[in-house]
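Have a look at the structure that comes next, please.
A single protein chain has been omitted from the complex, and every remaining protein chain is retained in its original position.
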Amino acid sequence: MTRLPVLSIITWSPFVAALIIMAFARHRPLLVRLTATLGAAIPLALAGWLCFAYDRSAAGFQFGESWPLVPSFGISYSLALDGIGLVLVLLTAIILFAGVFASWTVKTRGQEFYALLLLLVTGVFGVFVSLDLFVFFLFYEIAVLPMYLLIGIWGSSGEIRPQGLFGWAFKRTGVGTKEYAAMKLTLYLLLGSAFILVGILALYTAAGSKSFSFLDLQQFQFSARLQSWVFLAFYVGFGILAGIWPLHTWSPDGHASAPTAVSMLHAGVLMKLGAYGVVRLGLGLTPGGAVEWAWLVGAIASINIVYGALSAMAQTDLKYVVAYSSVSHMGIVMLGIATLTEQGLNGAVFQMVAHGIMTGLFFALVGLVYEKAHSRAIFTMGGFGQMMPGIATAFAIGGFSSLGLPATAGFVAEFLTFVGAWASAHPWWLLPGVIGAFLTSIYVLRVVRQIFWGPTSADPHFHDLPDAQGTEWVALVFLVCILIIFGVVPQLIVAPIDTATVPLLVKLGVMR
Amino acid sequence: MKVMLGLGGLMAAVLLLGLFKPAVPDRRCGWLSLFGLIGLAAWSFFVRPGESLFSDAFVLDPLAIFAQRLFLVSAAVSVLATLGLSGDGFARRGAEYHVALLASLLGMFVLAAARDLVLLFVAFELMSIPLYFLSGFQKRKDIASEGALKFFLVGSVSSAILLYGFSFIFGVTGTTAMGAIPGALASGQILAKLGLVLVLAGVAFKIAAVPFHMWVPDTYEAAVTPFVAWLSVAPKAAGFIVVFRLYLEGAGSAGYMWVPVVSALAGLTIVAGNLMAIPQQNVKRLLAYSGVAHIGYMLIGIAAMSANAAGMVLFYLVAYLFGNMGAFFVVQAVGSGEETDSMSGYRGLAQRSPVLALSMLVFLLSLGGIPFVAGFWAKLFIFKAAIDQHMYGLALLGAVLTIVALYYYLVLASRMYIDTPEKGGRVPLAAPLFLAILFCALGVVVMGLYPEPWVRAALNATAGLFS
Amino acid sequence: MMTSSPAALALAALLLPAAAFLIIGVLPPLRRSGRPAAWFSIACTAAAFVSAILAWRATRGLAQPIHAVWSWLSGAHGPFATVGVLVDAQSTSMLLLVTLVALLVQVYSTCYLSDEPAPALGRYYALQSLFAFSMMGVVLAPTLLQLFICWELVGVCSCLLIGFWYRKPEAARAALKAFWTTKAGDVGLLIGIVLLHRATGTFDLVELRQLAAAGQIPLAGLSIITFCVYLGAAGKSAQFPLHVWLPDAMEGPTPVSALIHAATMVTAGVYLLTRMEWLFALTPQVMAIVAWNGALTALLAAILACVQTDIKRVLAYSTVSQLGYMMAAIGAGYAGAGFFHLLTHGIFKALLFLGAGAVIHAVGSNDVADMGRLARRMPQTAVVFLVGTLSLAGVPLFAGFVSKEEVLGAVWAGGFAVPFFGLLLAAFLTAFYMFRVVFLAFFGHRPTEADTVLVGHGQTQTNTVLIGRRQAQATMDPGQSHDLSHNVGHGVTHAHDAPFVMTGPLWVLAMIAMAIGIYFTIRAPEAEFHAPGWVTPSAIAVALSGIALAWLTYQKRAISADALATAFAPIRRAAIAKFWLDDIYLAIYRSVLLTFSRAIGWTDRYLVDGVLNVVSAWTLDAGDRLRRMQTGKVQDYVWAVGLGLLALMAWIGVAW
Amino acid sequence: MGLQAYLTLAAIVFCLGLFGTVTRRNTVGILLGIELMLNAVNINFVAFSRFRGIETGMVFTLFAICITVAEVALGLAIVILLFRTRRSAMADHIDWLKG
Partner (left out) sequence: MTLGIVAFWAFAVILVGAGLAVVIGKNLFHSVLWLALALIATAGIFLTLDAEFIAAVQVLLYAGGVVTVVVFAIVVTERLVGERLSHTSRHIVAGAVVSGGLLALLVRALSQAHLDMARPALSGDLTRQIGTSLLTQFALPFELLAVLLVVGLLGASYFARPEE
C-alpha cells in the first residue's frame, strides 16, 4: 500500500521541527516560533482529518503502519489508532498548538525550549499511536524525560516551609525549588515506567509468542494470577503518571514549578498517558486483573476526587490550585475506568479530553496572569476582571468546565462517569464523584471571585494590568472554543470513543 | 593468533620507537599505537572462530573473538583520547605508557581465549600489572601514586586469592585444563567448590563487585582520564570473560549453585554502588561508583545463568563501553579545560559547549538506561533475562535503583543544562578527544536505535557456553 | 408543514436567543458597542416571543405532546442521550411566560441600565439572551438530561447576572452564594437523574411517563430518586432551607431580579415537579415532604418579609413564600394548581419587581425608609405597583387571587390540614407586609427617625451603612454601580416617573395581571379537585384583614409598630437573624469545609508528600553513610576483600 | 605426611599473610603479608602436584614465583614513589582519596 503514513507524520513532525529548530534557528527567535507553530499545526490538521477519515462503522485499529525493528525480540515499529487513541491524538495536537502560542514570550533559551517541547510531544503522540508495546514504552520515556530540563531550566521556584513530623526530610530534599520539583517528577515517573516495563515483559514472556504486538498479546489468554499482578503493575506504573493517590505528590509540585506550556502539556496531556495506559494495557491485556482490582482503582479514584478537591481548596498559590484540581479530575478519569461500564469508560476518556483542554486553558491563563501581575498568590490579587476581561472570561469558562457545568466538555465527562459509576458494581462511587464536583465549584469560583471580582486589590502593583494581547489570545480563544464545542456537541468525541470502548468491555466480559 | 602476534609486534614496535626516540615530546608512539590498534581491530573483524593451539590451551571461539574485538576497540578509542591529552610530560613518556597499555591488552587478548589455568593466570597478571603501572602513570600528581598503590595492594591480595583458588582447582582436577572444572564441580568435590569461591573473590576484585570494589573510586580519581575510561571497561570485560569460562561454560545444572551468591553480589553491588554515588562531587568518583553499580547489573545477567543472559551481559558490556568511556572522555575534556573534575566545572556547560554537554547527556542517559540510547536495551535485556529466570526480586531491585542512579545522573545533567555558566567561552577540546567522544556517542545512539545486530552478535558469542 | 408545526415554532423560540447570545458573544465589536447589542438581543427575544405565541396557539387542544428529539450522545444500543423539544400545553404556556417577561425585562433594561458602560451592557444582553435560551431549554426539555443541562445554565446565568456589578463585594458574594446553594440542590437532581436512568434506562420524559403509566418503574428506591429530584427543585425554587440565596440575589440589577429571581428561573423547580408529577405520585412520602416543606417555606418567608426594609428583599421573601405555595400544591397532588399559580405569579411578581426597580431608579435607594409619598410623584408606578400588590395579596379580580385560592383548595383537598392553615396564615402575612411596603413607600408621609425604629433598628442601620458604603464606593470609582451613584442625589423629592421604555412594560404586565384576574374570576378554571366552599371566602378574608392591619399600622398609625414588634419579639428577633440559617451555613463553610480542606492540604504536603521526602532523605543519607565506609585506607580495602571472601565461602557452604 | 597437613599448613600461612596485610600500618609490611599469602599458594601447588604426581603444578609455581617477583618490584617502586612525595610509608596516611 502506498498510503501516506499519517500517524508517522503526526508523530515525527514535531520531532523534525525540533531538529530544524536546533540546527537552523540559532538566535532567530521568530523562526523558532514559526517552525514550532508549523510543527504543531501539521499534527493538528492531520488529527482533525483523521477524525473524519476514521471509519466508525469498521471501528478497531486503523491507519496501521508497521516495520520490523528488532525482529529477534519481535519488536516492530507498528502504529495504528482506535477511537480512544484518535481523540487523544486530537487532544495532544490541540494542546500542543495552544502551548506553542502560550510560550511565545519565553525569553531565555527559546530555541532549546521549543525543541524540547516538541520532542516531548513526539513522545506523547507516539504513545497514543503505537501498537507495539515496546515502541509504546519507548515513546513513553521520551514523553517523560524532557520534562526534567523543561522544568529545571524554565521553571520557577516557590517556597515551602518545612514543618511537621517530616520537616527534617524536607530540609534535606530541598522541597519547593524547581530542581526539586523537576527531579521528583522525573524520578517518580521513571519509577512508574519501571513497573510498566516489568509488566510488559511479564506478559511478553508469558505469552511466549515472541511478539510485542498489542494485537498478538491481546489474543493470548494469560493466567488469572499473572493478570492480577500485571494489572497491578500497570496500575501503579501508569497510575503514578495519572496522579493516583497517594502517588500524586509529584504533580502539584511539578505543575506549579513548570513553565506555562509545560504545565499545559503535562497536566493536559501527559497525565492522560497514564490513564490511557491503564485503559489500553490494563484493561486491554489483563482484563481479568482489571475486573479483580476494579474496587481498588475505584476506591483510590474516589479518594483522589475528594482529596484533590479539598487540597485545592486549601492552596493559596494559583498554580497549586490548578495542579490539585488536576489530581481531583484525574480521579474522575480513573473512576470512570474502574466502573467498567460503557458510559463510565466513555466518560473517562471524555474526561481525559475535557480535562486536558480545560487544564491547558487554566495553565495558560495562570501563566498570563503571572506574566502580567507577577504574582500567583491568590489572596493578594483582586478585581482583575475590570482590567483583563478577556482573561477573566476565559478563566470563568475554564472554571465552569472544571466544575462540570453543562455546555462545557467537563459536564459530559462527569455525567457519563457518574452514570457509569452508579451502573457499576460499586454504585456508591457516585457519591465522591458528585461531592467532588460540588467542592470543585466552591474552590474554583472562590478563586475566580477573589482574583477577578471584587474591588481592585490595594497593592499598586496590581493596577493597570493589561489584558491578553496578540498571540496570547490564540491559545485562549482556541481552547475556550474547543471546550465549548465539545461540551455542546459531545458526539464528536463520544462516537469514536464508543467504537473503542464497547469492544473492550465485551472482551472484559462485562458487556454483551 | 595472528592478531595476537600482530599485537605483540605492535608492542615491540612501539617499544623500539620509544627506545630510539627517548624522551622526545611528540606523540609518535601514540599515533603508531592508534593506527596499529585500528588496523588490528579491523583485522579482528575478519577472524573466524575455530583456531585451537597448544593442545587446546588457547581456543578462539566466538566468545573469545567477541571479547577481543571489544578489547581492541576500547583500547583504540582510549589511545585516541590519550592523544588529546595536553602537556609535554605525557608525550615524553608516551612510549612507556603505550607499551604498558599494549601489554595489558595482550594479556586480555590471551585471557579471552585461554582454556588453561596457567595461561589464564599469566594472562590475568599480564593484564593486571601494567594496569597498576598505568594508573600511577602521572607520577607527578601525588594522588596518582596513591591510587596506584591502593590498586596494586588490593590487586595483589586478590591475585593471591585467585591463585590460591587455582591451586585447589588444580588439586581437585589434577590438570590445568579448564575443561575439567565442571566435572569436578558436578562430582561434588568440596575443594572444587572452595577453589571456585576463591577464584570468584579474585575475579570480583577485578570486576569491582561490592565489597571488592573499594579501590575503584580512588584509582579512578587519581589516574589519567583516558586510561580510566579504558580501565573502567576492558579489564571488567576481561573479568567477565573469566567468569564465563570458569562458571558458566559447560557448567550445566551445576552452575546453579552460584545463583544465590552471584545474585547477592549483584544486589549488593547495585545498591551500594548507586547509593555511594549520590553524594559524590567529583565526577570521576561519581562515574566510578556508577560503574560499580553497572557491574552489579551485569552480575544479574550472570546470576540468570543462561546463554541468553550471558549474551546480554556482553551486550551490556558493549553499551557500557560506549557510554562509560564517552562519559569519561567528556570528563577529560572538561577536566583539562576547567582543571577540575568537580561538578562545579560543569555549570552551564550546555551554553558554553553544547555539543560536549549533549554528548555527556547522551552518555548519562545511556548509563541511566533511558530509551533510544544503548544503555536502555542493555538494562532491559538484563532485566528480561532475570525475569525469564523468575528472579523478580532482583529485577525489581535493579529497576528501583535505576531510579537512584538517574537521580545523580540528572543532578549532573542539571549542572550542565540548568545552571548558568560561571564563565563564558567554549571548553577547549582537542580534535582526537572530540573524535573519541563522537565515536562513543555514535556508538551509544546507533546501538540505541538499532540494537538488533549487536544483540545477535552477543547471543552468537555466548551460544556455545551452555551447549 | 414543518415551519408551522408547534415543534418547529418552539425550536425557533428556543434557538433565537441562542443565536443572539452566540452572535453577541463571538463578535466582540458588537458586544462592546452596547446598545446595538441590546437591540439585537431584544429583536431576537421578540421574535422568540412571537414564535412562542404561535406555538402556544398551535398546541391548544393538542391531545398528545409533540416530541422531537435528536441524538446527543451515542451508545452501544442506540442513542444514550437525546436533545430536542417536548411541546405540549404546559410547556408552551410556560414558554409564553418566559419569552414575555424576558422581552419586557430586556426592553425595560435599556433604560434602567442606560448609564452602564457599553461593554458591560453588551455583556448584560449576552447573558440575558443566554438566560432566555437556557430557560426555554428547561421548559421545552424532552429529556431530564437536557433539562439538567439548561437547568445548570440558567443557574450560571443567574450567578453571573447577580454578579453583574462584580466589583461590589456584596454582589460577588451573593452571586457565589446563589450558585453554591443551588448547586448543592443540583447535586441532588443529578444523582436523581442518574439513579432514575439506572432504574429505567431512559432520560426521556415521554418514555418515563409511559413506563410510569404502565407501572414498569421499579418502586424500590424510587423515593430516593424523587427526593433527590426534589432537592434540585428545592435549591432552584428556594425552598427551606435552601432559600437563603434568593434574598441575597437582590444584589443584582433589578430587572434581573424580576426576570430570573421572580418570574422564571426560580419557578423552574416548580415546573420540574409539575413535569414529573406522575413520578412523584408514585412516592407519597416524598409528596408529603414537598407539601409540608412548601407550606413551611411559605410561612417562614412571609414572616421574614415582615421585618425587611429593603423593598427588593421584601419582594424576594415574598417570592420564596409564593414558591412555597406552589410547592405545597404540587405536594398535595394537584400540580395543575401549582403551575397555575406559577404563571400568574410570574406576571405579577415581574410587575412588582419592575415597579420596585422604577422606584429604586428614581429614589436611588432600596430602603423603604428612604421612600414615602411616592404615589404623588410617580403616579404611574404607584398604580401598577398597587395592581401587583393586590394581585399578590390575593384580592379578587386580580391574577393572584384565582391561583392562590386554587392552591389553598388543592392543599386542603390533598388532606394537608396543618399546611393549609400555615398557608392561610402566610396569606394574611403576605397581604400585611406587601401593603406595609405600599403604605410606607407610596403613601404615608416623609419618613422620620421614628418610622425606622418601627421595623427594626438593626436592620435599618445595616442598610444605612450599606448605602453609605455604596456611596463611598461610587465616589471612589465612578465607573461602577452608577445606577446608584447617578441616582443617589435624587432622593425622594426629585423622584419622578420613569420614561415610557420602563413604564411601558409595567403597564403591559399590569394589564395582563388584571386580565387574567378578571378572566378567571368570571370563568373559574375547571378544578381537578373539590375544595370546600369556605376556602374562597376565608382566603379573601385573610387577605383583606392583612391589608387592614397594614393600613392601621402604617397609614393610620392606629396601631403602633413598636407594639407589634414587642408583641412578636421572639419571632421578630429570629426573623431578623434570618432564623440563623446564614450563620449556620457560614459556619459550615468556614469552620468545617475550609478548616477541613486546610487540614487535608497540610496532610498532603507534610505527611503524604512527607513520606516520599523521608524516603528520599533516607536514600541520600544512606549514600552519605556508606560513603564514609570508604575510609581511604588500603588495609580496610583489603579487609573488605577478606570479609567478602569470608562471606562468599560461608554462603556457598564449602565448609558444611 | 599426608596432603592434608600440607594444605592446612598452607591455609595457616595464607591466613597469616592476610592478617598481616589487613593489620600492618606500613606499606612494606603489607607487601610482606602478600608475599606470605603467595608463598602459601605455592605450598598448595607443590603439594597437590606431588600428591597427584603431575608436574604442571610445579610449573604453575614457577610462574607464580616469577610473577610475584615482578609484582613486588613494581609495588616497591610505587612505595618509593609515594615516599618521595609524602615522606611517609604509612598506609594509614595515604588516604587523601576517600569517600
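We just call them A, B, C and D in the order they show up, numbering each chain from 1.
The working rule: a residue touches a chain if its C-beta (ideal position, glycine included) is under 8 Å from a C-beta of that chain, and two chains touch if they have at least 3 such contacts.
Please read all numbers here as calculations on a predicted model, not as lab measurements.
Taking every chain of the complex into account, the chain not shown here touches B, C, D. Although one chain is not displayed, chain C still touches it through residues 635-636, 639, 642-643, 645-646, 649-650, 654-656. Seen from chain B, the chain kept out of the figure touches residues 8, 11, 23, 53-55, 57-58, 93, 96, 99-100, 103-104, 106-107, 110, 116, 118-119, 121-123, 125-126, 129-130, 132-133, 136-137, 139-140, 145, 189-191, 194.
By the touch criterion stated above, the residues of chain D touching the omitted chain are 1-9, 11-20, 22-26, 28-29, 31-33, 35-36, 39, 42-43, 46-47, 49-53, 55-56, 58-59, 61-63, 65-74, 76-81, 83-84, 87-90, 92.
Just so we're on the same page, only the chains that are shown with their structure count from here on.
Each chain gets one centre point, the mean of its Cα atoms, and the points for chain B and chain C are 78 Å apart. The centroid of the Cα atoms in chain A and the matching centroid in chain B are 42 Å apart. Within chain D, the positions touching two or more other chains are listed as 18, 21, 27, 30, 91, 94, 96-99. Each of residues 620, 627, 630, 632, 634, 638 in chain C touches at least two other chains. The touching residues of chain D, when paired with chain C in their complex, are 18, 21-25, 27, 30, 91-92, 94-99. Contact residues on chain C toward chain A in their complex (touch as defined above): 71-76, 80, 119, 145, 148-153, 156, 160, 163, 166-167, 169, 172-173, 175-176, 179-180, 183-184, 187, 190-191, 194-195, 197-198, 473, 477, 479, 593-594, 596-602, 604-614, 616-617, 620-621. Across the interface of their complex, chain D is touched by residues 117-118, 121-122, 125, 129, 132-133, 136, 139, 142-143, 145-150, 152-153, 156-157, 159-161, 163-164, 166-168, 170-171, 174-176, 217-218, 221-222, 279-280, 285 of chain B.
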